[in-house]
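In this view, the complex is presented without one of its protein chains, the others remaining in place.
Per-chain numbering from 1; labels A and B assigned in written order.
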Amino acid sequence: MEINAPDVLAEVTQIFACYEQALVTNDIRMLDTLFWDSPLVLRYGTAENLYGIEAIRAFRSARSPVGLAREISNTVITTFGRDMATANTEFHRRESGVSGRQSQTWVRLEGAWRIVSAHVSLLK
Amino acid sequence: MSGLPVTATAIAEAVAGGLVSARDVTWAALSRIAAGNGRVGAFTDVTADRALAQADALDAARARGEMLGPLAGVPYGVKNLFDIEGLPTRAGSKINRDRAPAARDALLIERLTEAGAILLGGLNMGEYAYDFTGENAHDGPSRNPRDLARMSGGSSGGSAAAVAAGFVPASLGSDTNGSIRVPSSLCGTFGLKPTYGRLTRSRTFPFCESLDHLGPFAANTADLALVYDALQGPAGDDPACTGRVDAVGTPGGIEGLRIAIAGGYFRQGAQADVLDAVDRAATALGVSREIEIPEAARGRAAAFLITNAESSALHLDRLRARAGDFDPDTRARFLAGALLPAAWLVQAQRFRRWYHDQVLKLFEEVDVILAPATPCPAPLLGQQTLKLGTEEVPLRPNMGLFTQPISCIGLPVAVAPLKLAGGLPIGVQIIAAPWREDLCLRVAAALEAAGIARAETGIA
Partner (left out) sequence: MSSFDPAKHLDAMAPALGLDIDPAWRPQVEQFLGVAARMAALLEGFPPGEELEHAAPVFRP
(Lines give C-alpha, C1' and ligand atoms only; values in the text may rest on other atoms or scores of the structure.)
Protein backbone atom coordinates (compact mmCIF):
# COMPACT_ATOMS: atom_id res chain seq x y z
CA MET A 1 0.00 0.00 0.00
CA GLU A 2 1.42 3.36 -0.99
CA ILE A 3 1.29 6.10 1.64
CA ASN A 4 1.00 9.65 0.31
CA ALA A 5 0.92 8.74 -3.38
CA PRO A 6 1.41 12.19 -4.94
CA ASP A 7 -1.71 12.17 -7.11
CA VAL A 8 -3.99 10.90 -4.33
CA LEU A 9 -2.50 13.37 -1.87
CA ALA A 10 -3.10 16.21 -4.34
CA GLU A 11 -6.73 15.20 -4.76
CA VAL A 12 -7.44 15.00 -1.04
CA THR A 13 -5.59 18.28 -0.40
CA GLN A 14 -7.81 19.90 -2.99
CA ILE A 15 -11.06 18.53 -1.62
CA PHE A 16 -9.99 19.37 1.94
CA ALA A 17 -9.56 22.98 0.79
CA CYS A 18 -13.00 22.83 -0.79
CA TYR A 19 -14.43 21.68 2.56
CA GLU A 20 -12.65 24.46 4.43
CA GLN A 21 -14.01 27.07 2.02
CA ALA A 22 -17.53 25.67 2.41
CA LEU A 23 -17.20 25.70 6.22
CA VAL A 24 -16.16 29.32 6.57
CA THR A 25 -18.80 30.51 4.07
CA ASN A 26 -21.48 28.24 5.55
CA ASP A 27 -22.12 26.65 2.15
CA ILE A 28 -24.46 24.09 3.69
CA ARG A 29 -25.11 22.32 0.42
CA MET A 30 -21.41 21.70 -0.19
CA LEU A 31 -20.83 20.65 3.44
CA ASP A 32 -23.68 18.17 3.12
CA THR A 33 -22.37 16.87 -0.18
CA LEU A 34 -18.90 16.19 1.22
CA PHE A 35 -20.16 14.10 4.13
CA TRP A 36 -20.93 10.46 3.43
CA ASP A 37 -24.68 10.09 2.82
CA SER A 38 -25.18 7.27 5.30
CA PRO A 39 -26.55 6.46 8.76
CA LEU A 40 -23.03 5.24 9.57
CA VAL A 41 -21.33 8.62 9.22
CA LEU A 42 -20.67 10.48 12.47
CA ARG A 43 -19.44 13.86 13.67
CA TYR A 44 -18.37 14.64 17.22
CA GLY A 45 -18.62 18.43 17.51
CA THR A 46 -17.52 20.74 20.28
CA ALA A 47 -20.92 20.54 21.96
CA GLU A 48 -22.72 17.66 20.31
CA ASN A 49 -22.35 14.04 19.15
CA LEU A 50 -24.07 13.50 15.81
CA TYR A 51 -24.78 10.04 14.44
CA GLY A 52 -25.93 9.62 10.87
CA ILE A 53 -26.23 12.09 7.98
CA GLU A 54 -29.69 13.30 9.01
CA ALA A 55 -28.45 14.48 12.43
CA ILE A 56 -25.51 16.25 10.76
CA ARG A 57 -27.84 17.92 8.23
CA ALA A 58 -30.10 19.15 11.03
CA PHE A 59 -27.09 20.54 12.86
CA ARG A 60 -25.86 22.40 9.77
CA SER A 61 -29.17 24.04 9.00
CA ALA A 62 -29.64 25.12 12.61
CA ARG A 63 -26.12 26.45 13.03
CA SER A 64 -25.60 30.20 13.17
CA PRO A 65 -23.54 31.41 10.21
CA VAL A 66 -21.93 34.07 12.41
CA GLY A 67 -18.31 33.78 13.51
CA LEU A 68 -17.34 30.84 11.32
CA ALA A 69 -14.20 32.49 9.93
CA ARG A 70 -11.02 30.80 11.09
CA GLU A 71 -7.38 30.21 10.25
CA ILE A 72 -6.05 26.71 9.98
CA SER A 73 -2.49 25.63 10.75
CA ASN A 74 -0.36 22.50 10.99
CA THR A 75 -2.66 20.67 8.62
CA VAL A 76 -1.58 17.06 8.14
CA ILE A 77 -3.16 15.04 5.36
CA THR A 78 -2.02 11.46 4.91
CA THR A 79 -3.29 9.14 2.20
CA PHE A 80 -3.29 5.35 2.42
CA GLY A 81 -3.51 3.54 -0.89
CA ARG A 82 -5.87 5.02 -3.48
CA ASP A 83 -9.11 5.41 -1.54
CA MET A 84 -8.51 6.49 2.05
CA ALA A 85 -7.03 9.46 3.88
CA THR A 86 -6.86 11.15 7.26
CA ALA A 87 -6.95 14.94 7.50
CA ASN A 88 -6.11 16.68 10.74
CA THR A 89 -5.74 20.37 11.39
CA GLU A 90 -5.48 22.95 14.11
CA PHE A 91 -7.63 26.04 13.81
CA HIS A 92 -7.93 29.43 15.45
CA ARG A 93 -10.82 31.88 15.46
CA ARG A 94 -9.41 35.36 15.80
CA GLU A 95 -12.74 36.92 16.68
CA SER A 96 -13.42 34.75 19.70
CA GLY A 97 -9.83 33.75 20.45
CA VAL A 98 -10.89 30.11 20.37
CA SER A 99 -8.45 27.40 19.23
CA GLY A 100 -9.26 23.84 18.32
CA ARG A 101 -8.54 20.70 16.35
CA GLN A 102 -10.43 19.01 13.54
CA SER A 103 -9.94 15.39 12.53
CA GLN A 104 -11.52 13.81 9.47
CA THR A 105 -11.38 10.40 7.86
CA TRP A 106 -11.96 10.59 4.09
CA VAL A 107 -12.82 7.61 1.90
CA ARG A 108 -13.26 7.49 -1.88
CA LEU A 109 -16.68 5.90 -2.47
CA GLU A 110 -17.81 5.29 -6.05
CA GLY A 111 -15.23 7.76 -7.30
CA ALA A 112 -16.15 10.57 -4.88
CA TRP A 113 -14.14 11.53 -1.76
CA ARG A 114 -16.39 11.73 1.29
CA ILE A 115 -15.92 12.34 5.04
CA VAL A 116 -16.91 9.18 6.89
CA SER A 117 -16.11 10.39 10.39
CA ALA A 118 -15.12 13.71 11.92
CA HIS A 119 -14.19 15.10 15.31
CA VAL A 120 -13.85 18.75 16.35
CA SER A 121 -12.63 19.74 19.80
CA LEU A 122 -11.38 22.91 21.44
CA LEU A 123 -8.08 23.45 23.19
CA LYS A 124 -8.04 25.74 26.16
CA MET B 1 -41.73 2.61 -10.17
CA SER B 2 -39.60 -0.46 -10.84
CA GLY B 3 -39.81 -2.55 -13.96
CA LEU B 4 -40.23 0.35 -16.39
CA PRO B 5 -37.93 0.46 -19.41
CA VAL B 6 -35.01 2.84 -18.94
CA THR B 7 -33.37 3.52 -22.31
CA ALA B 8 -34.99 5.60 -25.05
CA THR B 9 -34.91 2.61 -27.37
CA ALA B 10 -36.61 0.34 -24.83
CA ILE B 11 -39.21 2.97 -23.87
CA ALA B 12 -40.16 3.66 -27.49
CA GLU B 13 -40.55 -0.05 -28.18
CA ALA B 14 -42.56 -0.73 -25.03
CA VAL B 15 -44.89 2.26 -25.45
CA ALA B 16 -45.47 1.62 -29.14
CA GLY B 17 -46.15 -2.02 -28.32
CA GLY B 18 -48.65 -1.13 -25.61
CA LEU B 19 -46.62 -2.88 -22.89
CA VAL B 20 -46.30 0.27 -20.83
CA SER B 21 -48.16 3.58 -20.90
CA ALA B 22 -46.52 6.87 -21.82
CA ARG B 23 -48.14 8.30 -18.71
CA ASP B 24 -46.37 5.81 -16.42
CA VAL B 25 -43.01 6.53 -18.04
CA THR B 26 -43.56 10.30 -17.86
CA TRP B 27 -44.76 10.13 -14.28
CA ALA B 28 -41.74 8.09 -13.21
CA ALA B 29 -39.38 10.60 -14.83
CA LEU B 30 -41.14 13.53 -13.18
CA SER B 31 -40.85 11.74 -9.82
CA ARG B 32 -37.12 11.20 -10.28
CA ILE B 33 -36.72 14.88 -11.13
CA ALA B 34 -38.78 15.94 -8.10
CA ALA B 35 -36.66 13.74 -5.83
CA GLY B 36 -33.24 14.62 -7.20
CA ASN B 37 -33.23 17.92 -9.08
CA GLY B 38 -32.80 19.97 -5.89
CA ARG B 39 -29.40 18.35 -5.41
CA VAL B 40 -28.34 18.18 -9.05
CA GLY B 41 -29.67 21.49 -10.42
CA ALA B 42 -30.24 20.10 -13.93
CA PHE B 43 -33.75 21.39 -14.71
CA THR B 44 -34.59 25.11 -14.52
CA ASP B 45 -38.21 24.63 -15.65
CA VAL B 46 -40.30 21.47 -15.43
CA THR B 47 -43.24 21.41 -17.85
CA ALA B 48 -45.16 18.69 -15.98
CA ASP B 49 -48.71 19.57 -17.11
CA ARG B 50 -47.74 19.73 -20.75
CA ALA B 51 -45.79 16.49 -20.49
CA LEU B 52 -48.61 14.55 -18.83
CA ALA B 53 -51.17 15.91 -21.30
CA GLN B 54 -48.95 14.86 -24.17
CA ALA B 55 -48.40 11.43 -22.63
CA ASP B 56 -52.16 10.94 -22.26
CA ALA B 57 -52.72 11.99 -25.87
CA LEU B 58 -50.10 9.49 -26.97
CA ASP B 59 -51.71 6.69 -24.97
CA ALA B 60 -55.10 7.60 -26.45
CA ALA B 61 -53.66 7.53 -29.97
CA ARG B 62 -52.21 4.12 -29.31
CA ALA B 63 -55.52 2.87 -27.97
CA ARG B 64 -57.12 4.01 -31.22
CA GLY B 65 -54.67 1.82 -33.10
CA GLU B 66 -52.63 4.69 -34.51
CA MET B 67 -48.96 4.25 -35.37
CA LEU B 68 -46.65 6.01 -32.95
CA GLY B 69 -43.33 7.64 -33.85
CA PRO B 70 -39.83 6.22 -33.31
CA LEU B 71 -39.44 7.97 -29.93
CA ALA B 72 -42.90 7.20 -28.56
CA GLY B 73 -43.14 8.13 -24.89
CA VAL B 74 -39.45 9.00 -24.50
CA PRO B 75 -39.01 11.76 -21.91
CA TYR B 76 -36.29 14.36 -22.57
CA GLY B 77 -35.16 17.86 -21.63
CA VAL B 78 -33.67 20.73 -23.61
CA LYS B 79 -31.06 23.34 -22.77
CA ASN B 80 -32.98 26.47 -21.81
CA LEU B 81 -31.87 28.37 -24.92
CA PHE B 82 -34.43 26.35 -26.87
CA ASP B 83 -37.79 28.12 -27.26
CA ILE B 84 -40.42 26.30 -25.20
CA GLU B 85 -43.94 27.53 -25.92
CA GLY B 86 -45.25 29.63 -23.04
CA LEU B 87 -41.89 30.19 -21.36
CA PRO B 88 -39.48 33.12 -21.84
CA THR B 89 -36.32 31.66 -23.33
CA ARG B 90 -33.86 32.01 -20.47
CA ALA B 91 -30.57 31.13 -22.17
CA GLY B 92 -29.07 30.90 -18.67
CA SER B 93 -29.55 34.58 -17.99
CA LYS B 94 -31.47 36.83 -15.62
CA ILE B 95 -32.12 39.42 -18.35
CA ASN B 96 -33.97 37.00 -20.62
CA ARG B 97 -36.49 36.25 -17.89
CA ASP B 98 -38.09 39.53 -18.93
CA ARG B 99 -38.64 38.36 -22.49
CA ALA B 100 -42.14 37.59 -23.76
CA PRO B 101 -43.00 33.88 -23.52
CA ALA B 102 -42.05 31.95 -26.66
CA ALA B 103 -44.97 31.65 -29.06
CA ARG B 104 -43.84 28.34 -30.44
CA ASP B 105 -41.46 25.48 -29.62
CA ALA B 106 -38.03 25.33 -31.23
CA LEU B 107 -38.16 23.41 -34.51
CA LEU B 108 -36.12 20.53 -33.06
CA ILE B 109 -38.64 20.20 -30.21
CA GLU B 110 -41.49 20.10 -32.75
CA ARG B 111 -39.62 17.40 -34.61
CA LEU B 112 -39.15 15.29 -31.45
CA THR B 113 -42.80 15.84 -30.50
CA GLU B 114 -43.82 14.49 -33.87
CA ALA B 115 -41.60 11.47 -33.20
CA GLY B 116 -43.57 10.92 -29.98
CA ALA B 117 -40.98 12.13 -27.49
CA ILE B 118 -42.18 14.00 -24.41
CA LEU B 119 -40.57 17.29 -23.33
CA LEU B 120 -40.18 17.53 -19.55
CA GLY B 121 -38.65 20.98 -19.37
CA GLY B 122 -35.73 23.39 -19.77
CA LEU B 123 -32.19 22.57 -18.59
CA ASN B 124 -29.62 24.67 -16.79
CA MET B 125 -26.79 26.30 -18.71
CA GLY B 126 -23.94 28.77 -18.35
CA GLU B 127 -25.14 32.31 -19.05
CA TYR B 128 -25.69 32.96 -22.73
CA ALA B 129 -23.56 29.85 -23.37
CA TYR B 130 -20.23 31.59 -22.72
CA ASP B 131 -19.17 28.95 -20.24
CA PHE B 132 -17.41 25.62 -19.79
CA THR B 133 -18.20 25.00 -16.10
CA GLY B 134 -21.98 24.68 -15.74
CA GLU B 135 -21.91 27.28 -12.98
CA ASN B 136 -24.59 29.99 -13.12
CA ALA B 137 -24.94 32.93 -10.75
CA HIS B 138 -28.70 33.26 -11.33
CA ASP B 139 -29.95 29.66 -11.40
CA GLY B 140 -27.23 27.99 -9.34
CA PRO B 141 -24.78 25.46 -10.74
CA SER B 142 -25.69 22.20 -12.38
CA ARG B 143 -23.76 19.62 -10.37
CA ASN B 144 -22.06 16.48 -11.52
CA PRO B 145 -24.21 13.44 -10.67
CA ARG B 146 -21.05 11.33 -10.42
CA ASP B 147 -19.88 13.58 -7.55
CA LEU B 148 -22.14 16.44 -6.49
CA ALA B 149 -19.15 18.43 -5.22
CA ARG B 150 -17.86 18.69 -8.79
CA MET B 151 -18.71 20.68 -11.88
CA SER B 152 -20.98 19.23 -14.51
CA GLY B 153 -19.09 21.20 -17.14
CA GLY B 154 -20.85 23.55 -19.57
CA SER B 155 -22.34 25.33 -21.10
CA SER B 156 -24.89 22.49 -21.58
CA GLY B 157 -24.38 21.50 -17.93
CA GLY B 158 -28.00 20.66 -17.17
CA SER B 159 -28.32 18.62 -20.38
CA ALA B 160 -25.44 16.34 -19.39
CA ALA B 161 -26.44 16.22 -15.72
CA ALA B 162 -30.06 15.28 -16.51
CA VAL B 163 -28.94 12.23 -18.45
CA ALA B 164 -26.10 11.31 -16.05
CA ALA B 165 -28.50 11.56 -13.09
CA GLY B 166 -30.91 9.21 -14.82
CA PHE B 167 -33.71 11.80 -14.88
CA VAL B 168 -34.25 11.38 -18.62
CA PRO B 169 -32.65 9.05 -21.18
CA ALA B 170 -31.88 11.90 -23.60
CA SER B 171 -31.48 15.65 -23.78
CA LEU B 172 -30.56 18.40 -26.24
CA GLY B 173 -27.81 20.95 -25.86
CA SER B 174 -25.66 23.28 -27.92
CA ASP B 175 -21.95 23.33 -28.72
CA THR B 176 -20.08 26.34 -30.07
CA ASN B 177 -16.56 25.65 -28.78
CA GLY B 178 -17.22 22.54 -26.67
CA SER B 179 -20.48 22.98 -24.79
CA ILE B 180 -21.80 19.47 -25.53
CA ARG B 181 -18.46 17.71 -25.45
CA VAL B 182 -17.08 19.20 -22.21
CA PRO B 183 -20.08 18.32 -20.00
CA SER B 184 -20.31 14.90 -21.67
CA SER B 185 -16.71 14.30 -20.65
CA LEU B 186 -17.11 15.53 -17.08
CA CYS B 187 -20.46 13.82 -16.37
CA GLY B 188 -19.68 10.66 -18.32
CA THR B 189 -22.43 10.71 -20.95
CA PHE B 190 -22.40 10.06 -24.68
CA GLY B 191 -22.82 13.25 -26.70
CA LEU B 192 -22.88 14.30 -30.33
CA LYS B 193 -21.95 17.61 -31.88
CA PRO B 194 -23.05 17.08 -35.50
CA THR B 195 -21.55 18.79 -38.55
CA TYR B 196 -22.05 22.57 -38.61
CA GLY B 197 -25.26 23.18 -40.52
CA ARG B 198 -26.69 19.71 -39.90
CA LEU B 199 -29.37 20.44 -37.27
CA THR B 200 -31.61 23.47 -37.57
CA ARG B 201 -31.28 26.20 -34.96
CA SER B 202 -34.73 27.58 -35.74
CA ARG B 203 -36.28 29.18 -32.67
CA THR B 204 -33.33 28.83 -30.33
CA PHE B 205 -31.48 31.70 -28.67
CA PRO B 206 -28.08 32.10 -30.34
CA PHE B 207 -24.57 32.56 -28.95
CA CYS B 208 -22.27 32.82 -31.96
CA GLU B 209 -24.02 32.10 -35.21
CA SER B 210 -20.85 31.33 -37.13
CA LEU B 211 -20.09 28.47 -34.75
CA ASP B 212 -23.28 27.34 -32.94
CA HIS B 213 -24.24 23.66 -33.28
CA LEU B 214 -27.17 21.88 -31.59
CA GLY B 215 -26.95 18.21 -30.61
CA PRO B 216 -28.12 15.33 -28.39
CA PHE B 217 -26.91 13.63 -25.19
CA ALA B 218 -27.77 10.04 -24.23
CA ALA B 219 -26.61 7.22 -21.95
CA ASN B 220 -25.84 4.77 -24.76
CA THR B 221 -25.01 4.89 -28.47
CA ALA B 222 -28.22 3.27 -29.71
CA ASP B 223 -30.25 6.02 -28.02
CA LEU B 224 -27.87 8.71 -29.27
CA ALA B 225 -28.30 7.54 -32.86
CA LEU B 226 -32.07 7.16 -32.48
CA VAL B 227 -32.53 10.72 -31.18
CA TYR B 228 -30.05 12.17 -33.71
CA ASP B 229 -31.92 10.62 -36.64
CA ALA B 230 -35.21 12.06 -35.39
CA LEU B 231 -33.64 15.55 -35.28
CA GLN B 232 -32.43 15.65 -38.88
CA GLY B 233 -34.53 17.48 -41.43
CA PRO B 234 -35.15 20.72 -43.36
CA ALA B 235 -33.78 24.06 -42.26
CA GLY B 236 -36.86 25.99 -41.20
CA ASP B 237 -35.78 29.62 -41.06
CA ASP B 238 -32.12 28.88 -40.27
CA PRO B 239 -30.00 30.05 -43.21
CA ALA B 240 -26.94 28.17 -41.94
CA CYS B 241 -28.74 24.82 -41.97
CA THR B 242 -28.31 22.76 -45.11
CA GLY B 243 -31.25 20.47 -44.28
CA ARG B 244 -29.12 17.53 -45.35
CA VAL B 245 -30.35 14.19 -43.96
CA ASP B 246 -28.10 11.11 -43.61
CA ALA B 247 -29.96 8.63 -41.41
CA VAL B 248 -27.64 6.54 -39.25
CA GLY B 249 -30.04 3.83 -38.07
CA THR B 250 -28.27 1.29 -35.89
CA PRO B 251 -24.55 2.15 -36.01
CA GLY B 252 -22.57 -0.48 -37.93
CA GLY B 253 -19.14 -1.93 -37.17
CA ILE B 254 -15.70 -0.41 -37.65
CA GLU B 255 -14.26 -2.88 -40.13
CA GLY B 256 -12.19 -1.14 -42.74
CA LEU B 257 -12.21 2.20 -40.94
CA ARG B 258 -8.90 4.07 -40.84
CA ILE B 259 -8.61 5.50 -37.32
CA ALA B 260 -5.77 7.54 -35.83
CA ILE B 261 -4.93 9.33 -32.58
CA ALA B 262 -4.47 13.11 -32.74
CA GLY B 263 -0.87 13.92 -31.85
CA GLY B 264 1.06 17.13 -31.18
CA TYR B 265 -1.25 19.80 -29.70
CA PHE B 266 -3.73 17.14 -28.56
CA ARG B 267 -1.07 15.34 -26.48
CA GLN B 268 -0.02 18.46 -24.54
CA GLY B 269 -1.68 20.28 -21.70
CA ALA B 270 -3.65 17.24 -20.51
CA GLN B 271 -3.32 15.15 -17.36
CA ALA B 272 -1.41 11.90 -17.89
CA ASP B 273 -4.42 9.74 -17.03
CA VAL B 274 -6.53 11.57 -19.61
CA LEU B 275 -4.05 10.76 -22.38
CA ASP B 276 -3.96 7.22 -21.07
CA ALA B 277 -7.74 7.03 -21.51
CA VAL B 278 -7.43 8.05 -25.16
CA ASP B 279 -4.73 5.39 -25.58
CA ARG B 280 -6.97 2.76 -23.97
CA ALA B 281 -9.73 3.63 -26.44
CA ALA B 282 -7.25 3.41 -29.30
CA THR B 283 -5.96 0.02 -28.12
CA ALA B 284 -9.51 -1.32 -27.87
CA LEU B 285 -10.01 -0.31 -31.53
CA GLY B 286 -6.66 -1.80 -32.58
CA VAL B 287 -5.25 1.63 -33.36
CA SER B 288 -1.78 2.97 -32.64
CA ARG B 289 -1.19 5.40 -35.52
CA GLU B 290 -0.89 9.08 -34.74
CA ILE B 291 -1.85 11.96 -37.02
CA GLU B 292 -1.16 15.62 -36.58
CA ILE B 293 -3.94 18.18 -37.02
CA PRO B 294 -2.01 21.19 -38.36
CA GLU B 295 -2.23 24.60 -36.68
CA ALA B 296 -4.76 23.53 -34.04
CA ALA B 297 -3.58 26.29 -31.68
CA ARG B 298 -4.32 28.90 -34.34
CA GLY B 299 -7.64 27.21 -35.04
CA ARG B 300 -8.50 27.68 -31.42
CA ALA B 301 -7.45 31.35 -31.59
CA ALA B 302 -9.67 31.92 -34.62
CA ALA B 303 -12.67 30.33 -32.91
CA PHE B 304 -11.98 32.42 -29.80
CA LEU B 305 -12.01 35.72 -31.71
CA ILE B 306 -15.05 34.86 -33.84
CA THR B 307 -16.97 33.77 -30.73
CA ASN B 308 -15.96 36.78 -28.66
CA ALA B 309 -16.72 39.37 -31.36
CA GLU B 310 -20.00 37.94 -32.65
CA SER B 311 -21.56 37.05 -29.31
CA SER B 312 -20.71 40.40 -27.79
CA ALA B 313 -22.22 42.22 -30.76
CA LEU B 314 -25.36 40.15 -30.29
CA HIS B 315 -25.60 41.31 -26.68
CA LEU B 316 -24.56 44.92 -27.25
CA ASP B 317 -27.87 46.48 -26.29
CA ARG B 318 -28.04 44.34 -23.15
CA LEU B 319 -24.45 45.27 -22.28
CA ARG B 320 -25.31 48.95 -22.67
CA ALA B 321 -28.48 48.84 -20.61
CA ARG B 322 -28.02 46.03 -18.08
CA ALA B 323 -24.39 45.02 -17.79
CA GLY B 324 -24.84 44.69 -14.03
CA ASP B 325 -27.41 41.92 -14.55
CA PHE B 326 -24.94 39.64 -16.32
CA ASP B 327 -23.29 36.74 -14.52
CA PRO B 328 -19.99 38.16 -13.18
CA ASP B 329 -18.21 35.24 -14.83
CA THR B 330 -19.44 36.12 -18.34
CA ARG B 331 -19.76 39.90 -18.15
CA ALA B 332 -16.13 40.86 -18.63
CA ARG B 333 -15.77 38.50 -21.60
CA PHE B 334 -18.74 40.03 -23.36
CA LEU B 335 -17.62 43.58 -22.63
CA ALA B 336 -14.15 42.87 -24.00
CA GLY B 337 -15.58 41.20 -27.11
CA ALA B 338 -17.61 44.29 -27.93
CA LEU B 339 -14.40 46.27 -28.33
CA LEU B 340 -12.35 44.08 -30.67
CA PRO B 341 -10.83 45.61 -33.83
CA ALA B 342 -12.53 44.49 -37.04
CA ALA B 343 -9.25 43.36 -38.61
CA TRP B 344 -8.81 40.73 -35.89
CA LEU B 345 -12.19 39.21 -36.71
CA VAL B 346 -11.62 39.26 -40.47
CA GLN B 347 -8.23 37.59 -40.12
CA ALA B 348 -9.85 34.92 -37.94
CA GLN B 349 -12.42 34.22 -40.66
CA ARG B 350 -9.72 34.07 -43.33
CA PHE B 351 -7.72 31.65 -41.20
CA ARG B 352 -10.77 29.51 -40.52
CA ARG B 353 -11.28 28.84 -44.21
CA TRP B 354 -7.58 28.01 -44.76
CA TYR B 355 -7.47 25.80 -41.68
CA HIS B 356 -10.63 23.96 -42.82
CA ASP B 357 -9.02 23.19 -46.17
CA GLN B 358 -5.81 21.93 -44.54
CA VAL B 359 -7.56 19.65 -42.06
CA LEU B 360 -9.87 18.19 -44.69
CA LYS B 361 -6.80 16.91 -46.55
CA LEU B 362 -6.16 14.63 -43.54
CA PHE B 363 -9.43 12.83 -44.24
CA GLU B 364 -8.00 11.56 -47.52
CA GLU B 365 -5.81 9.24 -45.45
CA VAL B 366 -7.89 8.71 -42.30
CA ASP B 367 -11.60 8.30 -41.53
CA VAL B 368 -11.75 8.99 -37.80
CA ILE B 369 -9.47 10.83 -35.38
CA LEU B 370 -9.44 10.33 -31.58
CA ALA B 371 -8.59 13.10 -29.12
CA PRO B 372 -9.25 13.95 -25.47
CA ALA B 373 -12.43 15.92 -24.81
CA THR B 374 -11.12 17.77 -21.73
CA PRO B 375 -7.64 18.15 -20.21
CA CYS B 376 -8.85 16.80 -16.87
CA PRO B 377 -11.85 15.12 -15.23
CA ALA B 378 -14.51 17.16 -13.40
CA PRO B 379 -12.96 19.89 -11.23
CA LEU B 380 -14.49 20.82 -7.88
CA LEU B 381 -17.23 23.47 -8.02
CA GLY B 382 -15.65 26.88 -7.63
CA GLN B 383 -12.20 25.64 -8.65
CA GLN B 384 -10.27 28.37 -10.48
CA THR B 385 -7.10 26.65 -11.59
CA LEU B 386 -6.09 23.39 -13.23
CA LYS B 387 -2.95 21.41 -12.37
CA LEU B 388 -1.10 20.03 -15.39
CA GLY B 389 1.98 18.17 -14.19
CA THR B 390 3.71 20.77 -12.03
CA GLU B 391 2.13 23.77 -13.75
CA GLU B 392 -1.00 25.49 -12.50
CA VAL B 393 -3.06 27.15 -15.26
CA PRO B 394 -6.40 29.06 -15.20
CA LEU B 395 -9.27 26.59 -15.43
CA ARG B 396 -11.99 28.21 -17.53
CA PRO B 397 -10.13 29.03 -20.75
CA ASN B 398 -8.38 25.66 -20.75
CA MET B 399 -11.45 23.43 -20.44
CA GLY B 400 -12.12 23.92 -24.16
CA LEU B 401 -8.50 23.41 -25.23
CA PHE B 402 -9.20 20.25 -27.24
CA THR B 403 -12.75 20.91 -28.34
CA GLN B 404 -12.42 24.44 -29.71
CA PRO B 405 -10.06 23.71 -32.64
CA ILE B 406 -12.45 21.02 -33.95
CA SER B 407 -15.75 22.88 -33.75
CA CYS B 408 -13.97 25.86 -35.36
CA ILE B 409 -14.31 24.07 -38.68
CA GLY B 410 -17.61 22.34 -37.98
CA LEU B 411 -16.42 18.71 -38.03
CA PRO B 412 -18.83 16.18 -36.51
CA VAL B 413 -17.69 14.84 -33.11
CA ALA B 414 -19.11 12.16 -30.81
CA VAL B 415 -17.95 11.86 -27.20
CA ALA B 416 -17.68 8.44 -25.58
CA PRO B 417 -17.26 8.29 -21.78
CA LEU B 418 -14.43 6.24 -20.29
CA LYS B 419 -13.57 5.87 -16.62
CA LEU B 420 -10.39 6.95 -14.82
CA ALA B 421 -8.77 4.84 -12.11
CA GLY B 422 -10.20 7.04 -9.35
CA GLY B 423 -13.74 6.51 -10.65
CA LEU B 424 -14.38 9.83 -12.39
CA PRO B 425 -15.48 9.78 -16.02
CA ILE B 426 -13.49 11.25 -18.91
CA GLY B 427 -14.63 11.68 -22.49
CA VAL B 428 -12.84 10.86 -25.72
CA GLN B 429 -13.63 12.88 -28.87
CA ILE B 430 -14.37 10.81 -31.98
CA ILE B 431 -13.90 13.15 -34.95
CA ALA B 432 -14.87 12.55 -38.58
CA ALA B 433 -15.06 14.42 -41.88
CA PRO B 434 -18.05 16.69 -42.53
CA TRP B 435 -21.39 14.88 -42.84
CA ARG B 436 -19.90 11.59 -41.51
CA GLU B 437 -21.67 11.48 -38.12
CA ASP B 438 -22.31 7.83 -38.98
CA LEU B 439 -18.59 7.08 -38.57
CA CYS B 440 -18.45 8.90 -35.22
CA LEU B 441 -21.36 6.81 -33.98
CA ARG B 442 -19.92 3.55 -35.31
CA VAL B 443 -16.68 4.09 -33.38
CA ALA B 444 -18.58 5.15 -30.24
CA ALA B 445 -20.69 1.99 -30.50
CA ALA B 446 -17.55 -0.12 -30.91
CA LEU B 447 -16.03 1.34 -27.73
CA GLU B 448 -19.28 0.68 -25.92
CA ALA B 449 -19.49 -2.89 -27.18
CA ALA B 450 -15.88 -3.48 -26.09
CA GLY B 451 -16.88 -2.42 -22.57
CA ILE B 452 -14.43 0.52 -22.65
CA ALA B 453 -17.02 3.29 -22.88
CA ARG B 454 -20.03 3.32 -20.60
CA ALA B 455 -22.33 5.98 -19.20
CA GLU B 456 -23.14 5.43 -15.54
CA THR B 457 -26.49 6.93 -14.51
CA GLY B 458 -27.95 7.84 -11.15
CA ILE B 459 -26.91 10.25 -8.40
CA ALA B 460 -23.73 9.26 -6.55
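Things worth noting here:
Here, contacts are C-beta pairs under 8 Å (C-beta built on N, C-alpha and C of every residue); 3 or more make two chains touch, one makes a residue touch a chain.
Since we're looking at a predicted model, the values are computed, not measured.
Though it is not drawn, the left-out chain touches B in the full complex. Checked against the hidden chain, the listed residues B:57, B:297 or B:450 yield one contact partner: B:297. From the options B:225, B:305 or B:426, the residue with contact to the chain not on display is B:305. Residue-level contact of subunit B with the missing chain is found at 210, 239, 297-298, 301-302, 304-305, 308, 316, 319-320, 323-324, 331-333, 335-341, 344, 346-351, 353-354, 397.
By our rule, only the chains that are shown with their structure count from here on.
Each chain gets one centre point, the mean of its Cα atoms, and the points for subunit A and subunit B are 35 Å apart.
Every residue of subunit B that touches subunit A in the complex is listed here, in rising order: 39, 143, 146-150, 380-383, 387, 421-424, 460. Subunit A makes touch with subunit B in their complex at residues 10-11, 14-15, 18, 21, 30, 33-34, 82, 108, 110-113.
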